[in-house]
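Each chain you see keeps its place in the complex, though not every chain is here.
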């Protein structure tokens, strides 16, 4: 796996995640992304959902994209690299890459928007999230988004 | 399908529900049971969770059992018979059977307990649920449980 991810999470493909083609069903990668992003938040000291408690904001997925370069199979160990690529006023973009050993299987993106849970109107990304991410790794400055 | 179910729900097996053996993964039947029981509540006029709103109780699964007589496969139409077999003071037992045409695939049971959502202490099954079920089909009398 290339060394451009400061954070990686490892998991093993489950039997129930394999479909009739003998490969991981295409939708389960979004579960893997979610698991790895959960661990990213924990790693930087802001386990979700405590990270947003009291901020008046929650994070909602507004966009996902996956490119499938090769198929993961039953029992494979997958290394999931996660990085915050960009923080905007109210959005955060995660880049995700999945490797099986040195083989690059999946490229993904998950975009979240910070919103008021009651109204679902977008609000600024809570400062504590920005601060923790930027303390962990270089991210495009917030103002440019 | 035997005619001893007054209520049946039909659904089609999804690609993502098939595992590497080419059959429905054993755990997905509990999702099928849940879908069919949801439709049972709707059929008798008490769509869940409105059925329990304001009663101070919610229903929690405390026991499930499945016998797998034969395997459902991709794209199969399944007929799911649901029946309330017994209502106790605080519990309700559903019998479930799944058929593919005339072939009996699955026998199942799901037991719910009525409990206070805050304390998780068991409480009596709300009367409106008992009444609706008993108006729909014969059930073992509540007092015997």
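Labels for the chains are A and B, by order of writing; each one numbers its residues from 1.
Here is the rule we go by: a residue touches a chain if its C-beta (ideal position, glycine included) is under 8 Å from a C-beta of that chain, and two chains touch if they have at least 3 such contacts.
If you're wondering where the values come from, they're calculated on a predicted model, not measured in any experiment.
J.: Total subunits of the complete complex, with 2 given?
T.: If we count every copy in the full complex rather than just the 2 shown, we get 4.
In this text, only the chains that are shown with their structure count from here on.
J.: Taking each chain's centre as the mean position of its Cα atoms, how many Å separate chain A from chain B?
T.: 36
J.: Spell out the part of chain B that touches chain A in their complex, as residue ranges.
T.: Interface residues on chain B, with respect to chain A: 15-16, 18-20, 22, 25, 27, 74.
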